[in-house]
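Accompanying notes for the structure given below.
Here the complex is missing one protein chain, while the rest keep their positions.
All chains are identified by letter, namely A and B, in their written order; residue positions are counted from 1 within each chain.
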Amino acid sequence: MSANPTHLAHHFADVRQQHDTATLGMWVFLVTEAMVFGGLFLAYTVYRVLYAAEFAAASAHLNVVFGGVNTIVLLSSSLTMALAVYWAQTGQQGRVPAALILTALLGTAFLVIKGFEYHGDYEDNLMPGLAFDEHAWGPHPERVKLFLVIYYIMTGVHAVHLIIGIGLISILALMARRGRFTRGYYYPVEVGGLYWHFVDVIWVFLLPLLYLAGVRN
Amino acid sequence: MAEHRSRLQIYGIVFVALIGLTAVTLLLGGVELGAWHTIVGLAIASTKATLIVLFFMHLLHSPRVTWLVAGTTLLFLAILLLMTLTDYLSRGEG
Partner (left out) sequence: MSTVAVATPQGESPPVTRPVNYLNVHFGVRSWLLTTDHKRIAILYLISITLMFFLGGAAITVVRLQLLTPDNNLVDADTYNKLFTMHGIIMVFFFMVPSIPAVLGNFLLPMMLGAKDLAFPKLNLLSWYIYILGGTFTLWAVLSGGVDSGWTFYTPYSSKASHTNIIPAAVGVFIVGFSSILTGLNFIVTTHMMRAPGQTWFRLPLMVWSLYATSIIFLLGTPVLAITLTLVAIERIFQVGVFDPALGGDPVLFQHMFWFYSHPAVYIMVLPAMGVVSEVVPCFSRKNIYGYKFIAFSSLGIAVLGFLVWSHHMFVAGISVYEAFLFSFLSFMVAVPSAIKVFNWTATLYKGSVAFATPMLFAFGFIGLFTIGGLTGMFLASLGTDVHVHDTYFVIAHFHFIMVGGAVMAYMGGLHFWWPKMTGRMYPEFWSRLAAMIIFVGFILTFLPQFVVGNLGMPRRYYQYAPEFQVLNVMSSAGASILAVGYVLPLVYLLWSLGYGKKAGANPWLATGLEWQTASPPPPDNFAVTPVVTEAPYQYSKEVAVVS
(Lines give C-alpha, C1' and ligand atoms only; values in the text may rest on other atoms or scores of the structure.)
Protein backbone atom coordinates (compact mmCIF):
# COMPACT_ATOMS: atom_id res chain seq x y z
CA MET A 1 0.00 0.00 0.00
CA SER A 2 3.03 2.29 -0.24
CA ALA A 3 1.58 4.07 -3.25
CA ASN A 4 -1.29 5.30 -1.10
CA PRO A 5 -0.09 5.75 2.48
CA THR A 6 -3.17 7.73 3.38
CA HIS A 7 -5.41 4.94 2.07
CA LEU A 8 -7.51 7.48 0.21
CA ALA A 9 -10.43 5.76 -1.53
CA HIS A 10 -11.02 6.88 -5.10
CA HIS A 11 -14.48 8.29 -4.51
CA PHE A 12 -13.28 10.81 -1.91
CA ALA A 13 -11.79 14.18 -2.75
CA ASP A 14 -9.33 14.24 0.13
CA VAL A 15 -8.29 12.56 3.36
CA ARG A 16 -10.26 14.98 5.49
CA GLN A 17 -13.49 14.13 3.71
CA GLN A 18 -12.78 10.43 4.06
CA HIS A 19 -12.08 10.79 7.80
CA ASP A 20 -15.15 12.90 8.50
CA THR A 21 -17.33 10.60 6.42
CA ALA A 22 -16.14 7.55 8.32
CA THR A 23 -16.79 9.08 11.72
CA LEU A 24 -20.21 10.36 10.66
CA GLY A 25 -20.95 6.87 9.39
CA MET A 26 -20.22 5.35 12.78
CA TRP A 27 -22.31 7.98 14.60
CA VAL A 28 -25.20 7.20 12.26
CA PHE A 29 -24.73 3.47 12.90
CA LEU A 30 -24.82 4.12 16.64
CA VAL A 31 -28.28 5.62 16.17
CA THR A 32 -29.49 2.19 15.11
CA GLU A 33 -27.79 0.54 18.06
CA ALA A 34 -29.39 3.06 20.40
CA MET A 35 -32.81 2.15 19.02
CA VAL A 36 -32.13 -1.57 19.49
CA PHE A 37 -31.38 -1.03 23.15
CA GLY A 38 -34.21 1.48 23.23
CA GLY A 39 -36.64 -1.34 22.50
CA LEU A 40 -35.23 -3.30 25.43
CA PHE A 41 -35.34 -0.26 27.70
CA LEU A 42 -38.96 0.15 26.67
CA ALA A 43 -39.86 -3.39 27.65
CA TYR A 44 -38.04 -2.90 30.96
CA THR A 45 -39.78 0.43 31.61
CA VAL A 46 -43.25 -0.86 30.85
CA TYR A 47 -42.95 -3.79 33.21
CA ARG A 48 -41.20 -1.67 35.83
CA VAL A 49 -44.25 0.63 35.78
CA LEU A 50 -46.66 -2.31 35.95
CA TYR A 51 -44.78 -4.42 38.48
CA ALA A 52 -42.78 -1.91 40.51
CA ALA A 53 -42.70 -3.88 43.76
CA GLU A 54 -41.57 -7.17 42.25
CA PHE A 55 -38.94 -5.41 40.12
CA ALA A 56 -37.53 -3.64 43.13
CA ALA A 57 -37.44 -6.84 45.13
CA ALA A 58 -35.79 -8.88 42.41
CA SER A 59 -33.30 -6.14 41.64
CA ALA A 60 -32.10 -6.12 45.22
CA HIS A 61 -31.00 -9.75 44.86
CA LEU A 62 -28.64 -9.14 41.97
CA ASN A 63 -24.98 -8.98 42.85
CA VAL A 64 -24.29 -5.26 42.96
CA VAL A 65 -20.65 -5.80 43.85
CA PHE A 66 -20.03 -7.51 40.54
CA GLY A 67 -22.18 -4.90 38.84
CA GLY A 68 -20.24 -2.06 40.41
CA VAL A 69 -16.82 -3.58 39.72
CA ASN A 70 -17.79 -4.20 36.13
CA THR A 71 -18.85 -0.59 35.78
CA ILE A 72 -15.40 0.55 36.93
CA VAL A 73 -13.77 -1.92 34.55
CA LEU A 74 -15.73 -0.67 31.58
CA LEU A 75 -15.25 2.99 32.41
CA SER A 76 -11.51 2.33 32.63
CA SER A 77 -11.58 0.68 29.25
CA SER A 78 -13.24 3.80 27.87
CA LEU A 79 -10.36 5.84 29.24
CA THR A 80 -7.76 3.60 27.61
CA MET A 81 -9.72 3.73 24.36
CA ALA A 82 -9.87 7.51 24.43
CA LEU A 83 -6.11 7.55 25.02
CA ALA A 84 -5.57 5.22 22.07
CA VAL A 85 -7.46 7.59 19.78
CA TYR A 86 -5.62 10.59 21.21
CA TRP A 87 -2.19 9.03 20.64
CA ALA A 88 -3.12 7.93 17.13
CA GLN A 89 -4.30 11.41 16.33
CA THR A 90 -1.20 13.14 17.71
CA GLY A 91 1.26 10.88 15.93
CA GLN A 92 2.35 8.87 18.98
CA GLN A 93 1.76 5.60 17.16
CA GLY A 94 4.03 3.64 19.47
CA ARG A 95 1.60 3.94 22.36
CA VAL A 96 -1.49 3.01 20.42
CA PRO A 97 -1.17 -0.80 20.41
CA ALA A 98 -0.74 -0.96 24.19
CA ALA A 99 -3.75 1.25 24.79
CA LEU A 100 -5.89 -0.82 22.45
CA ILE A 101 -4.73 -4.11 23.93
CA LEU A 102 -5.48 -2.83 27.43
CA THR A 103 -8.93 -1.77 26.26
CA ALA A 104 -9.63 -5.23 24.87
CA LEU A 105 -8.30 -6.88 28.02
CA LEU A 106 -10.51 -4.74 30.25
CA GLY A 107 -13.48 -5.63 28.06
CA THR A 108 -12.60 -9.28 28.40
CA ALA A 109 -12.30 -8.86 32.16
CA PHE A 110 -15.83 -7.51 32.16
CA LEU A 111 -17.05 -10.64 30.42
CA VAL A 112 -15.19 -12.92 32.81
CA ILE A 113 -16.64 -11.12 35.81
CA LYS A 114 -20.08 -11.31 34.19
CA GLY A 115 -19.59 -15.03 33.80
CA PHE A 116 -18.88 -15.40 37.49
CA GLU A 117 -21.88 -13.23 38.19
CA TYR A 118 -24.20 -15.38 36.10
CA HIS A 119 -22.87 -18.42 37.89
CA GLY A 120 -23.66 -16.74 41.18
CA ASP A 121 -27.15 -15.91 39.95
CA TYR A 122 -27.64 -19.56 39.17
CA GLU A 123 -26.52 -20.54 42.68
CA ASP A 124 -28.92 -17.97 44.15
CA ASN A 125 -31.90 -19.41 42.26
CA LEU A 126 -32.23 -16.38 40.05
CA MET A 127 -32.40 -18.22 36.72
CA PRO A 128 -35.99 -18.92 35.64
CA GLY A 129 -36.19 -22.21 33.83
CA LEU A 130 -32.95 -23.52 35.35
CA ALA A 131 -32.83 -22.49 39.00
CA PHE A 132 -35.76 -20.60 40.45
CA ASP A 133 -37.91 -20.99 43.55
CA GLU A 134 -41.54 -20.27 42.66
CA HIS A 135 -42.50 -20.02 46.31
CA ALA A 136 -39.89 -17.59 47.55
CA TRP A 137 -41.30 -14.45 46.04
CA GLY A 138 -44.85 -13.91 47.25
CA PRO A 139 -48.04 -14.02 45.16
CA HIS A 140 -46.49 -13.00 41.80
CA PRO A 141 -43.38 -15.03 41.05
CA GLU A 142 -44.03 -14.61 37.31
CA ARG A 143 -43.35 -10.88 37.64
CA VAL A 144 -40.03 -11.60 39.31
CA LYS A 145 -39.24 -14.02 36.52
CA LEU A 146 -40.07 -11.31 34.00
CA PHE A 147 -37.55 -9.00 35.66
CA LEU A 148 -34.89 -11.68 35.58
CA VAL A 149 -35.61 -12.60 31.95
CA ILE A 150 -35.27 -8.97 30.97
CA TYR A 151 -32.07 -8.74 33.04
CA TYR A 152 -30.52 -11.67 31.19
CA ILE A 153 -31.65 -10.44 27.78
CA MET A 154 -30.39 -6.90 28.35
CA THR A 155 -27.04 -7.94 29.76
CA GLY A 156 -26.83 -10.66 27.13
CA VAL A 157 -27.40 -8.33 24.21
CA HIS A 158 -24.93 -5.92 25.82
CA ALA A 159 -22.39 -8.73 26.13
CA VAL A 160 -22.81 -9.66 22.47
CA HIS A 161 -22.01 -6.07 21.53
CA LEU A 162 -19.05 -6.10 23.89
CA ILE A 163 -17.69 -9.27 22.27
CA ILE A 164 -17.97 -7.65 18.86
CA GLY A 165 -16.22 -4.61 20.27
CA ILE A 166 -13.37 -6.69 21.68
CA GLY A 167 -12.97 -8.30 18.28
CA LEU A 168 -12.86 -4.91 16.55
CA ILE A 169 -10.39 -3.45 19.05
CA SER A 170 -8.17 -6.51 18.74
CA ILE A 171 -8.05 -6.13 14.97
CA LEU A 172 -7.23 -2.45 15.40
CA ALA A 173 -4.49 -3.36 17.87
CA LEU A 174 -2.96 -5.70 15.30
CA MET A 175 -3.11 -3.04 12.62
CA ALA A 176 -1.55 -0.53 15.01
CA ARG A 177 1.28 -2.92 15.85
CA ARG A 178 1.98 -3.25 12.15
CA GLY A 179 2.31 0.52 11.92
CA ARG A 180 -0.70 0.98 9.66
CA PHE A 181 -1.88 4.21 11.27
CA THR A 182 -0.53 7.71 10.79
CA ARG A 183 -1.58 11.23 11.75
CA GLY A 184 -3.52 11.38 8.48
CA TYR A 185 -4.95 7.90 8.55
CA TYR A 186 -6.31 6.78 11.89
CA TYR A 187 -10.02 6.98 11.42
CA PRO A 188 -10.47 3.23 12.04
CA VAL A 189 -9.22 3.79 15.59
CA GLU A 190 -11.55 6.73 16.11
CA VAL A 191 -14.47 4.83 14.65
CA GLY A 192 -13.71 1.82 16.83
CA GLY A 193 -13.54 4.15 19.80
CA LEU A 194 -16.97 5.57 19.10
CA TYR A 195 -18.45 2.06 19.09
CA TRP A 196 -16.63 1.11 22.27
CA HIS A 197 -17.79 4.21 24.18
CA PHE A 198 -21.35 3.52 23.09
CA VAL A 199 -21.24 0.04 24.59
CA ASP A 200 -19.98 1.69 27.79
CA VAL A 201 -22.85 4.21 27.76
CA ILE A 202 -25.37 1.39 27.56
CA TRP A 203 -23.87 -0.26 30.62
CA VAL A 204 -23.93 3.08 32.48
CA PHE A 205 -27.72 2.97 32.18
CA LEU A 206 -28.06 -0.74 32.90
CA LEU A 207 -26.37 -0.37 36.28
CA PRO A 208 -29.02 1.72 38.06
CA LEU A 209 -31.97 0.19 36.17
CA LEU A 210 -31.08 -3.43 36.82
CA TYR A 211 -29.18 -3.38 40.10
CA LEU A 212 -30.68 -0.41 41.89
CA ALA A 213 -34.38 -0.50 41.07
CA GLY A 214 -35.20 -0.54 44.73
CA VAL A 215 -33.43 0.05 48.01
CA ARG A 216 -30.80 -2.47 49.04
CA ASN A 217 -30.34 -3.27 52.69
CA MET B 1 -7.68 21.69 18.86
CA ALA B 2 -6.74 21.85 22.53
CA GLU B 3 -3.09 21.73 23.52
CA HIS B 4 -1.86 18.19 24.20
CA ARG B 5 -1.50 18.35 27.97
CA SER B 6 -4.86 19.89 28.65
CA ARG B 7 -6.67 17.27 26.58
CA LEU B 8 -5.12 14.52 28.66
CA GLN B 9 -6.07 16.45 31.76
CA ILE B 10 -9.64 16.63 30.57
CA TYR B 11 -9.71 12.88 30.06
CA GLY B 12 -8.36 12.42 33.55
CA ILE B 13 -10.92 14.72 35.10
CA VAL B 14 -13.75 13.09 33.22
CA PHE B 15 -12.60 9.64 34.30
CA VAL B 16 -12.42 10.64 37.94
CA ALA B 17 -15.88 12.19 37.68
CA LEU B 18 -17.24 9.01 36.15
CA ILE B 19 -15.81 6.86 38.92
CA GLY B 20 -17.07 9.29 41.53
CA LEU B 21 -20.57 9.33 40.11
CA THR B 22 -20.55 5.54 40.00
CA ALA B 23 -19.65 5.48 43.67
CA VAL B 24 -22.50 7.89 44.45
CA THR B 25 -24.93 5.68 42.52
CA LEU B 26 -23.86 2.61 44.43
CA LEU B 27 -23.96 4.32 47.80
CA LEU B 28 -27.42 5.73 47.18
CA GLY B 29 -28.54 2.18 46.57
CA GLY B 30 -28.57 1.66 50.30
CA VAL B 31 -30.59 4.76 51.03
CA GLU B 32 -34.37 4.62 51.18
CA LEU B 33 -35.50 7.01 48.48
CA GLY B 34 -38.81 5.48 47.54
CA ALA B 35 -40.01 6.70 44.19
CA TRP B 36 -36.94 8.89 43.77
CA HIS B 37 -34.69 5.91 43.29
CA THR B 38 -35.26 5.71 39.59
CA ILE B 39 -35.07 9.41 38.99
CA VAL B 40 -31.84 9.87 40.88
CA GLY B 41 -30.31 6.79 39.32
CA LEU B 42 -31.22 7.90 35.81
CA ALA B 43 -30.07 11.45 36.47
CA ILE B 44 -26.65 10.24 37.53
CA ALA B 45 -26.49 7.80 34.63
CA SER B 46 -27.43 10.57 32.21
CA THR B 47 -24.68 12.76 33.60
CA LYS B 48 -22.14 9.98 33.15
CA ALA B 49 -23.38 9.27 29.64
CA THR B 50 -23.20 12.95 28.76
CA LEU B 51 -19.58 13.11 29.94
CA ILE B 52 -18.65 10.05 27.88
CA VAL B 53 -20.41 11.34 24.77
CA LEU B 54 -19.10 14.90 24.98
CA PHE B 55 -15.51 14.17 25.90
CA PHE B 56 -14.56 10.59 25.10
CA MET B 57 -16.62 10.54 21.91
CA HIS B 58 -15.55 14.11 21.10
CA LEU B 59 -19.08 15.35 20.45
CA LEU B 60 -18.09 18.70 21.96
CA HIS B 61 -15.68 19.33 19.10
CA SER B 62 -17.67 17.56 16.42
CA PRO B 63 -19.42 19.26 13.49
CA ARG B 64 -23.05 20.31 13.65
CA VAL B 65 -24.29 17.29 11.76
CA THR B 66 -22.99 15.02 14.53
CA TRP B 67 -24.93 17.02 17.11
CA LEU B 68 -27.99 16.63 14.88
CA VAL B 69 -27.49 12.87 14.83
CA ALA B 70 -27.06 12.66 18.60
CA GLY B 71 -30.02 14.94 19.27
CA THR B 72 -32.29 13.05 16.90
CA THR B 73 -31.43 9.80 18.65
CA LEU B 74 -32.43 11.19 22.03
CA LEU B 75 -35.62 12.63 20.60
CA PHE B 76 -36.75 9.35 19.09
CA LEU B 77 -35.82 7.31 22.15
CA ALA B 78 -37.99 9.72 24.11
CA ILE B 79 -40.84 9.26 21.61
CA LEU B 80 -40.55 5.48 21.83
CA LEU B 81 -40.62 5.42 25.62
CA LEU B 82 -42.93 8.28 26.46
CA MET B 83 -45.60 7.66 23.87
CA THR B 84 -45.82 3.97 24.73
CA LEU B 85 -46.07 4.91 28.38
CA THR B 86 -49.10 7.10 27.62
CA ASP B 87 -50.90 3.81 27.12
CA TYR B 88 -49.72 2.08 30.27
CA LEU B 89 -50.03 5.10 32.51
CA SER B 90 -53.59 5.89 31.49
CA ARG B 91 -55.20 2.48 31.46
CA GLY B 92 -58.16 2.19 33.79
CA GLU B 93 -57.73 -1.01 35.70
CA GLY B 94 -53.89 -1.16 35.56
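Throughout what follows, a contact is a pair of C-beta atoms (placed from the backbone, for glycine too) under 8 Å apart; a residue touches a chain by one contact, two chains touch by 3 or more.
Given the structure is predicted, the values throughout are model-derived calculations rather than measurements.
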Quick one: which of B:39, B:60 or B:79 touches the chain that's been left out? B:79
Residue ranges of chain B at the interface with the undisplayed chain: 65, 72, 76, 79-80, 83-84, 86-92
For chain A, which positions touch the chain that isn't shown here? 9-12, 17, 20-21, 24-25, 28-29, 31-33, 35-40, 42-43, 46-47, 50-51, 128-129, 140, 142-143, 145-146, 149-150, 153, 157
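The definition used in the following text is that only the chains that are shown with their structure count from here on.
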Per the C-alpha centroid definition, the whole-Å distance linking chain A and chain B comes out as 15
Spell out the residues on chain B that touch chain A in their complex, using ranges where they run on. 4, 7-8, 11, 15, 18-19, 22, 25-26, 28-33, 37-38, 41-42, 44-45, 48-49, 52-53, 55-57, 62-63, 65-66, 69-70, 72-73, 76-77, 80-81, 84-85, 88-89, 94
Could you pull out which chain A residues touch chain B in their complex? 20, 23-24, 27-28, 30-31, 34-35, 38-39, 41-42, 45-46, 48-50, 56, 64, 68, 71-72, 75-76, 78-79, 81-83, 86, 90, 193-194, 197-198, 200-201, 204-205, 207-209, 211-217
